[in-house]
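One chain of protein is taken out of this complex; the other chains stay put.
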């Protein structure tokens, strides 16, 4: 039985990890660390999980976490997992960070997009990018896994198979829309119900911090024009990707690469994903359409940002790291409706 | 491994049973019967479950279902499960009906509220009302279980413990609100997105078909004024129940009856449930508030109409009927958010 | 041309007054006062009204407001309009307060429900309760109008006609649901999109501050059990009211009282209002159903909390106070959808 700790379990990503682990047969949730909730019972802080765990929030203590847990998920705000990850690894725990701090290999890219120098650059080479279909073997032996961002998961899974299919040098246009949970539980006017309901807006045009992550994992073979949006719903990212190839090609053979993937569903030409089919599940769905008139290839992908886009991918990494059935705890069907 | 069949698997209740069974360790989905989808692959009809099952929809065939399945869930529209249930029971299958046809013991009540005579009255005495906390032992040996309605689950679980606590003869006022999924997948103007979004309405005042079911299970000790509403969201019922007792009493001791229930969470005085804490899970949450000024006791309960209010309760019944761990497949945490 | 000032124009109530006045022929918006936005242009603070006004937010200055405006709307948080109202009246302005500070005639009721002593008790007798259908004549000459609360408008308009129709002494049960805008623009976890979306909850059971306002305007002839809820939508209150009369009577003749009201629509027996029919408009719709089985009368009313429930009623008061066509600026059809 793998003993699991979570640092930052009150945020939406951390809560979703708990949700998954409640039905996970090979692990046991052992410690919940928090800065703001120390001493409070999980029932009180996380009423959705009332009765499902007896844990009480504890102060973060790397030594204790490492000794009482085999693996520690870090689910703290961006820029705050560097030191905990370093400490936990040093104490011998295996660490799965769902934040961005260890996703970028290039510390200059980090500084450019996150606005602050990276403080534990020496750990960057060791961190494994936790995108299971592309880094499965490396994840198995990783001491530190950086779970990809939710937008990048939806985008990279759609684009990486076709990188060598003859793209032109026109930047790939990615318009993606996320539900409100992607922005986390921090209060903000733009996330106030009456301000987001019935509303859609684009944000961070050209400067979103997922740009360097996407381009890194597309191996710098292309430039992306990434425009994120937020819409009036809770979960899910739909990414609409317009690719201008040199010659319009059939993507189907390239997507054979996923044929054994348990959680990537390739829908093929003309069948498009929608959030309804992935909500609450670990799946990423990808479909496409070739537009002969314009010469463009359009790809659409869908993922639940909290599940397949965060916690599900993180637990899939854990399963690999500990030799469990890769799909353990993740055979959760999508809510429909 | 229990072999499971579902009759009517394309509706919302049937789909939710599939969702639960995907993560259920002791059973195997063996047959899907449908009238409209015969010959179609489940992947095509139920895109949320793509890749999770290899089944193809078959025509309803009682004999075949009974021979290839140990248990058959019936998830067809109201008034249409009478004959299939009778046939399947006759063929030796154990049957769990999520529709209303076998919930009322009194065929006259059926005719009055459903507008049509009951066609298999002789089966009514054998049908067990599948409200687990109150009929656990009877369910274990039942050949035919009638899963309660979603509104009744939320209401009876809140009221049945206090029936003998000194209620007055003033009707209990129940205002409940359901999400759109409660009305099923049949198209209707009132369920058209642009008509229900941003809208709330009350309906079937005084004549809703769940009235006799609720009063039957409250043992005719009280009259209920039940006013259902529908609101702009997908899942969940919140029932607000105003009780006028002879003397205001503390309900806490009465709710001790649920202390070992795995899926009823008693929140106590002043802590009120909300849909956010039960969505996607099998829990029914109940809290209350005594109003000294008016002399009334207010109870509030919450349940996911498709899960705790239908499919979860149905699978809990199945677990009991086949001697499995009662919570198998049902330790699915609530989506939060 | 009536010159209009607004104190607190950045809140949802204040914004809605601006929205109405943009199409109001007999008035001119002259001053916008704010504490937090002094010096900022309205275009910047209120992007929905870009280009529609040239005003810049000014600091609150009673003397200036009174000299440059004929009427001042106060739209500040509860408990904060007492002094401004007193000052503005003293300076000779006519004042329409959309907050609660002058609604209760009994300062003890105020203190009990609002938790603080009333600081300008001597003004209470002069304040006119701005419920147009019941106080039309008094409003015409008022120097200070207290616009009713949104819940009270929906409830009092439904109940006041039948106060003398033979109610029993059983408290009237009112379960009402409001959209998120009713809670204003202040950030709160319960109003965070991901926490309120797909959610419904009851709150302030038995202690909501609108209880004394409702009972005052029902002339203390009845006790109300008022349970407010909040649901996942922006605008509108639906109130479901269960009345236990001594003998079930036909309410239709009592509702003749509204036959000339421009903004109360009496739908009659069996036709029930819904939010879709009032959204964005100044109407309050009321319908009912007699339940012969229980002996109860059920009334349902609907109002847009920001319009008919606040700003529309406030502008209707203004029209009366200045001898304008009572419906000027208010013939705004409901958004449908």
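Going by the order they are written in, the chains are A, B and C; count residues from 1 in each one.
We take it that a residue touches a chain if its C-beta (ideal position, glycine included) is under 8 Å from a C-beta of that chain, and two chains touch if they have at least 3 such contacts.
Owing to the predicted nature of the structure, the values given are computational and were not obtained by experimental measurement.
Across the entire complex, the residue among A:38, A:90, A:223 or A:252 in touch with the chain not shown is A:223. In the complete complex, the residue from B:143, B:197, B:216 or B:271 that touches the missing chain is B:197.
Among A:177, A:191 or A:214, only A:177 touches the chain left out of the display.
Remark: the residues of subunit C touching the chain excluded from display are 12, 15-16, 18-20, 22-23, 25, 46-52, 181, 198, 234-235, 265, 267, 276-281, 283, 285, 331-337. For subunit A, the residues in touch with the chain missing from this view are 170-171, 173, 175, 177, 179, 194-195, 197-203, 205-206, 223, 225, 227, 229, 231-236, 238, 240, 242, 244, 272-276, 279, 289, 291, 293-296, 298, 300, 337. Subunit B meets the missing chain through residues 12, 179-181, 185, 187-189, 191-198, 232-234.
One rule holds in what follows: only the chains that are shown with their structure count from here on.
Chains that touch both subunit A and subunit B: C. The chain with its CA mean position farthest from that of subunit C is A.
For the pair subunit B and subunit C, the fraction of shared interface numbers is greater than half, so the two copies use mostly the same residues to meet.
Here the largest set of C-beta contact pairs joins the chains B-C. Annotation: 35 Å between the Cα-based centres of subunit A and subunit B.
Averaged C-alpha coordinates put the centre of subunit A at 45 Å from the centre of subunit C. In whole angstrom, the spacing between the mean C-alpha positions of subunit B and subunit C is 39. Residues of subunit C in contact with at least two other chains: 179, 194-195, 197-198, 232-234.
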